[in-house]
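As you look at this complex, bear in mind that one protein chain is not there, while each of the others sits in place.
Per-chain numbering from 1; labels A, B and C assigned in written order.
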Amino acid sequence: MERKILLTDCPDSTGLIAQITNICYKHQLNIINNREYVDHASGQFYMRTELEGIFNDHTLMLDLDRVLPNGSHRQLVGAERKRIVVLVTKEAHCLGDLLIKTFDGSLNVEIAAVVGNYPDLGELTEKFGIPYVTVSHENMSRDEHELAIAEVVDGFEPDYLVLAKFMRILTPTFVSRYASRIINIHHSFLPAFIGANPYRQAFERGVKIIGATAHFVTDDLDEGPIIHQQVIPVDHNFSAADMARAGRDVEKTVLSKALNLVLEDRVFVYGNRTVIL
Amino acid sequence: MERKILLTDCPDSTGLIAQITNICYKHQLNIINNREYVDHASGQFYMRTELEGIFNDHTLMLDLDRVLPNGSHRQLVGAERKRIVVLVTKEAHCLGDLLIKTFDGSLNVEIAAVVGNYPDLGELTEKFGIPYVTVSHENMSRDEHELAIAEVVDGFEPDYLVLAKFMRILTPTFVSRYASRIINIHHSFLPAFIGANPYRQAFERGVKIIGATAHFVTDDLDEGPIIHQQVIPVDHNFSAADMARAGRDVEKTVLSKALNLVLEDRVFVYGNRTVIL
Amino acid sequence: MERKILLTDCPDSTGLIAQITNICYKHQLNIINNREYVDHASGQFYMRTELEGIFNDHTLMLDLDRVLPNGSHRQLVGAERKRIVVLVTKEAHCLGDLLIKTFDGSLNVEIAAVVGNYPDLGELTEKFGIPYVTVSHENMSRDEHELAIAEVVDGFEPDYLVLAKFMRILTPTFVSRYASRIINIHHSFLPAFIGANPYRQAFERGVKIIGATAHFVTDDLDEGPIIHQQVIPVDHNFSAADMARAGRDVEKTVLSKALNLVLEDRVFVYGNRTVIL
Partner (left out) sequence: MERKILLTDCPDSTGLIAQITNICYKHQLNIINNREYVDHASGQFYMRTELEGIFNDHTLMLDLDRVLPNGSHRQLVGAERKRIVVLVTKEAHCLGDLLIKTFDGSLNVEIAAVVGNYPDLGELTEKFGIPYVTVSHENMSRDEHELAIAEVVDGFEPDYLVLAKFMRILTPTFVSRYASRIINIHHSFLPAFIGANPYRQAFERGVKIIGATAHFVTDDLDEGPIIHQQVIPVDHNFSAADMARAGRDVEKTVLSKALNLVLEDRVFVYGNRTVIL
């Protein structure tokens, strides 16, 4: 008995759930959990099906292909632990949370390596027996630096890249190399305060709530599909520095939560939105 | 083209989703929205299916009965507006919210009548052209009073009874007369502070969060299946009276939200829990 | 024995709290509650002092003026109920909440009148015995329309104007006529989605949280000092219309809460921020 997850993403049509679950039924696979969503505006169908049984992947896929419309994507995902590379700069809170959660098993992931453009977080990373590679951007063009990072990253063959307060803007070239595989945490409540020093902007506007947004990275750096968001209340007693400090707990919680959703194959992207199933 | 909701509640077995949606497919009914849940501990299956098409209710039910296990419940609910009777005492906030939301159409319900054990809320109710009946408990035993209320209530033939800060304890006799049809809002975060004057208890305990719970009423008055809960932060500046005042906004929001879930046929009860689909 | 509130807003200097509370002490006024805040960036001092005793307003002010720095504002506010005029268009939820809360006494205010640019909300308003005046913008320039509204408003001599989903953009002329006296509720989480149809924008961005912001109106319409904000979670199941519906409960709660803070003289404005004491 194995457990696998069937992910279906296709144009909607009548009877899709019946047809797909019918095939699972014929394969004597038990549906542990099934969630689907239809976006009526775009006419797109999304389904995540947790299955248990003895799998014949090849014939299952063939059977599905017979009933699914043209332009369908379907994928059968096993239970293997996924690998990530974490990109950092100097701030420890997001990385620290990922390290602790991986260490105590509450995040089911292998951190293959941590890559930083400064050496600051090497000491913390190596406490956990994880390789830390410093790729300084000094005396390098942006393109050269990204290429150097990409070479290091690719050596570790990660499923996903996690930007844990990596404070460099990525070029479309780098982003497209890892399309839909880069997860970022954005300080402050996106897209309210884009640009430098968002907590300063939030402070000057006198906001009463701050937050963080985890999203996939697209060309438009802080505008990719949102995976998870969370907020906390602040008040006039908070300086910009206080807001940044208070924001850190939210940032790390949101990033970990978003990563967990991705690791459990719950996140579908369509256009600039996500469906979480 | 009509819209109806199919509610299925039955012992789990392999292929249920396939079988049910297959039948819908054969009836040429389009599935607008489908959500299901399996409680693995009890082995019970719950599904809410929004369908669109031309319905032949009788043959649809016959087809379903052929595939559903013994002990199944299935029900096809049309789009008719449901009727409620609201029971009140003296506090206006929950009733007021129901009146405004019904008036402006954001709650799809007909308030058939409001019944109070005091006349206080008659003026407010009648502003909205809704009958208000005072059934005083004075000079009556509890049983006599409940019987008098039941007679008034039954005259209005409601689908549900909504206790909008009705401050009387109901007997098992009354509750069983409207089994799974009475919705209550409980002041304070249930089941933390049961008994009289919960905000006073919360205040003396120095809690930092208060809230409200909407639930179905069972014999155990404030212990029925929870439909919805919400909380707000408080601090040491709040007196017990301040907490009660702050709690009112939560109470009314939670009650309206819970009622809306019930009106949209999203709430399944099993044991002392609810599944919201 | 009376209760009054002393509001002080002045350049910070050493010993201010001591000097002010000392004067209260000499006047045999008991301090029921005192909150102060110093903005160190701008060097401004804010204090709200609830006092109880027998007041000689004139000598108290003279004594204060002797110790306060140049450029100080101080004000002694009595317990009189404040008056508001509510401006509306067609949506009932914010107005409805103000009406119910005024009716049941949970908002200590007199709604002198409701003014709408459509007649739609007249029926609801008049249920509560409050005058409703329709000032249509048809066949009028923006300036003429605003002048017509201002004449109606001024006839009711309100302390504050409350924009309860009033869907007209106000000119600087109108705004400056009621400087720091207009309270608005902004749909969606400001300043994330400025412009038309914010819930549509939020939906297309796939946000996971929506909210509302109550603020004073300045020339920059939706950019005035924020008084209160609140958010709720949403997900991919929410259409733009669902988000708008879910947003209504937040909007009305935030507006009522902000108004209450203003009515209790807890809100100081400085620059584009507020201090809530």
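The working rule: a residue touches a chain if its C-beta (ideal position, glycine included) is under 8 Å from a C-beta of that chain, and two chains touch if they have at least 3 such contacts.
Note that this is a predicted model, so its numbers are computed, not measured.
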Chains in view that touch the one left out, judged over the entire complex: A, B, C
Contact with the hidden chain (one of B:62, B:77, B:179 or B:209): B:209
Identified contact with the non-displayed chain, of B:152, B:231, B:246 or B:263: B:231
In chain C, positions touching the absent partner: 14-15, 17-19, 21-22, 24-25, 28, 30-36, 38, 40, 233
Residues from chain B at the interface with the omitted partner, ascending: 37, 39, 189-192, 204-209, 211, 225-226, 228-231, 235-237, 271-276
Absent chain, residues of chain A that touch it: 91-93, 96-97, 99-101, 103-104, 106, 124, 127-128, 245, 248-249, 253, 256-257
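The working rule: only the chains that are shown with their structure count from here on.
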Leader among chain pairs (count of C-beta contacts): A-C
Angular offset of chain A relative to chain C [C-alpha, multiple of 5 degrees]: 180
Rounded Å distance between chain B and chain C, as computed from the means of their C-alpha atoms: 35
Centre distance in Å when chain A and chain C are each reduced to the mean of their C-alpha atoms: 40
Residue numbers of chain C (touch at least two other chains): none
